[in-house]
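Read the structure below first, then the notes.
For this view, one protein chain was removed and the others were kept in their places.
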Amino acid sequence: MNNVDLKNLIKKQKKNYSLDQSFYTDDYIFQLDLKNIFFKQWVFVGHISRIPNYGDYFLFNIGKESIIIIRGNNNSIYAHYNVCRHRGSHICLEEEGNKKLLICPYHAWSYNLDGSIKSARMMEENFNKTEWSLNKCNIRIFEGLIFINLSDNPNNFDDFISPTKKFIEFHGLADAKIAHRQFYPTDGNWKLTLDNFHECYHCQPAHPEYCAVHDSEYIIAYGAGSNTGPTSKKFEKMLNEWNAKVEKMGHLTGEYVESEFNDYSRSAERTPLREGKYTETKSGKPIAKLMGKFKDYDCGYTSVGTSPFNSLLMCNDFATLFTFIPVSTKHTKVELMWLVHKDAEEGKDYSLDEMIWMWDATTIADKKIIEDNQRGVLSKEYRPGPLSKMEKGLEKFKSWYLKHLDLSLS
Amino acid sequence: MNNVDLKNLIKKQKKNYSLDQSFYTDDYIFQLDLKNIFFKQWVFVGHISRIPNYGDYFLFNIGKESIIIIRGNNNSIYAHYNVCRHRGSHICLEEEGNKKLLICPYHAWSYNLDGSIKSARMMEENFNKTEWSLNKCNIRIFEGLIFINLSDNPNNFDDFISPTKKFIEFHGLADAKIAHRQFYPTDGNWKLTLDNFHECYHCQPAHPEYCAVHDSEYIIAYGAGSNTGPTSKKFEKMLNEWNAKVEKMGHLTGEYVESEFNDYSRSAERTPLREGKYTETKSGKPIAKLMGKFKDYDCGYTSVGTSPFNSLLMCNDFATLFTFIPVSTKHTKVELMWLVHKDAEEGKDYSLDEMIWMWDATTIADKKIIEDNQRGVLSKEYRPGPLSKMEKGLEKFKSWYLKHLDLSLS
Partner (left out) sequence: MNNVDLKNLIKKQKKNYSLDQSFYTDDYIFQLDLKNIFFKQWVFVGHISRIPNYGDYFLFNIGKESIIIIRGNNNSIYAHYNVCRHRGSHICLEEEGNKKLLICPYHAWSYNLDGSIKSARMMEENFNKTEWSLNKCNIRIFEGLIFINLSDNPNNFDDFISPTKKFIEFHGLADAKIAHRQFYPTDGNWKLTLDNFHECYHCQPAHPEYCAVHDSEYIIAYGAGSNTGPTSKKFEKMLNEWNAKVEKMGHLTGEYVESEFNDYSRSAERTPLREGKYTETKSGKPIAKLMGKFKDYDCGYTSVGTSPFNSLLMCNDFATLFTFIPVSTKHTKVELMWLVHKDAEEGKDYSLDEMIWMWDATTIADKKIIEDNQRGVLSKEYRPGPLSKMEKGLEKFKSWYLKHLDLSLS
């Protein structure tokens, strides 16, 4: 496939149909996706509570790239490519740890935590240390969330975060800590994986846990975000009443949708949980300390998408953060991170099992669904099929993706 | 490699020599083989006794394709591509089972067993159910044998089966049942795997079990089918005497060979077993109920090839059916199925061990032989070698294959 073929293929994609096979199976398209889409987005990869002390680090690995996220002086946090400037060896070999100095295990070139070179033995006289700092990766911390961007010319972070800012801030993630992390490696193309996350048409047949916590009318109209399904008068009423109640409490309400095509694919909204549910647990009862600016339980739910690669799904007392990392054409690394108030104690203030119950079960089910979808899409008989009224979110994501890819080929 | 190169390479292949390396190792040629040869043949993939009841199904998986073979009403049997018309998910996830309705596990689109759509929730108003039946795979049942054809324009089944018809019918496979199934996954190109099956030159060094049951003169002259080796006066006499005896019993005799090049590579013949052997077992003694139109043991053997991908090797009281499925350039799935009379009871009427003894041992040996052949063929020093007088069957298969491939490139 060359770029002309690909542009023609993009043109041939039909509105309200799934994509042609190649978009889910072709290695060349996957490389373009990485380069033109994934590497250009600001991606949330961790929370500062994972590296509380000077020298604490963790690695963010994606495909052939490895990034060292490390805490330096004055609470600065750095992101460096894990590649020694001498002959290219990885420098940090463990998933996480603590380093006061970044010493390459090969020839002992050493770097300060800010990436500047400290020492390199036996170099020629014309060797200029200042030219050989570690390659920096763009990094920004917002409300305790660590965002990185692998582009050489990253978009402005403040513009990027602006529309979802107040939704995230309300939940006080800066004062949170990680209660649990879990990986769900998924043998599916990243777009098949995200298609799954952009519609709740499958929720009713596939996710009893999700349906126990969320109202069936919400699922129809809003399951994958504002107006991603058919209008529901019943849910509209429910939402209006809840908005009125919540505004009286002084809490945040409302939503954000992209009004025109741009580099981002962001969304945010606050909605009520199913009648009688305080939070996203089996019993529906509160389980941890209230977070952020919440004065009392408002029985609401905040859903924020900062990019296709991240979703932040937040209750009053905990948050579930998703990272979707395209690893290869047919493999995606899905990571979930549960955050609670930094003072909440496990066993006393919250039970881990209750907290992770819904999204753990739901993500395990999605992993299987996506893998079976990928298998079928490989068939010579697969053809794009018609989308339902509940798959408007998928169509939106799809058209954003196609336009992005098309522009990158010009 | 492009098609012009390939046509030149085909032209360069020498009569009575094995093929050039590329035919056993090149991914592009493998894709052409699949498309132009395998997908165009009627292939036997199972016996109706595997799915006796309404809703019983099994999957036939080959490479990226998965076919649902399912029994519906009125003893109709359907073959559908296992690909939901909505977004392409696999529908049946287990190797076999029973389904009264084919419900996609993703979004619960449901299909009747005949493939027509039953329900799809929440579709747009212009959604026309009749356009979204499951993709049908061509299927025909003959004498209880399930044949499928993955082509869009399949050859006429009746023409295809006509010359081997009476040989198969005589054995009464429609009134048989599967006694045993076994897979022999083989790390060799499908042509190396079938080369092995198209000559009995290797039988004497490699297959003591086979040689215990079959006469050494038969092996020389007929081991891979009628006249695939040098003429044997001794075996001719043996065959003539046996034919006379068997005709007196009212049983079938004779043979079929393709007289000119066509889309098929079929063969059939009836021959005597080694002196004193009634059937293809270690002791040579009868072990199960007589099948089909046999009135008494005639100590004969019926060998039928319906395509390169199937061989039906039938004694008076059981049949061993072979399926060779090209999975990837260097991998072939070999399946053996043993059939007995539907009323025969294991333990009482037959012993499984005795029945599978010969072909199980022989196929295990062949798997190893083929894999060692594939390893050697990868060498830069491999060159096509001269075929012996006992490899005429292989030469026949080879020239049919080359002509087929050549025509498909025009």
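Descriptive notes on the structure:
Which chain is which? They are A and B, in the order written, and residues in each are numbered from 1.
Here, contacts are C-beta pairs under 8 Å (C-beta built on N, C-alpha and C of every residue); 3 or more make two chains touch, one makes a residue touch a chain.
Quick caveat: nothing in here was measured; it's all calculated off a predicted structure.
Here one chain is not drawn; of A:124, A:260 or A:275, the residue touching it is A:124. Remark: the omitted chain is touched by one listed residue; of A:83, A:192, A:206 or A:268 this is A:83. Listed here are the chain A residues that touch the chain not shown: 64-66, 81-91, 93, 105-108, 120-124, 127, 132, 135. With the whole complex as reference, residues 16, 18, 195, 201-202, 204-206, 220, 229-230, 369, 372-373, 375-383, 385-386, 388-390 of chain B touch the missing chain.
Everything that follows uses one rule, which is that only the chains that are shown with their structure count from here on.
With centres defined as mean CA coordinates, chain B is found 49 Å away from chain A.
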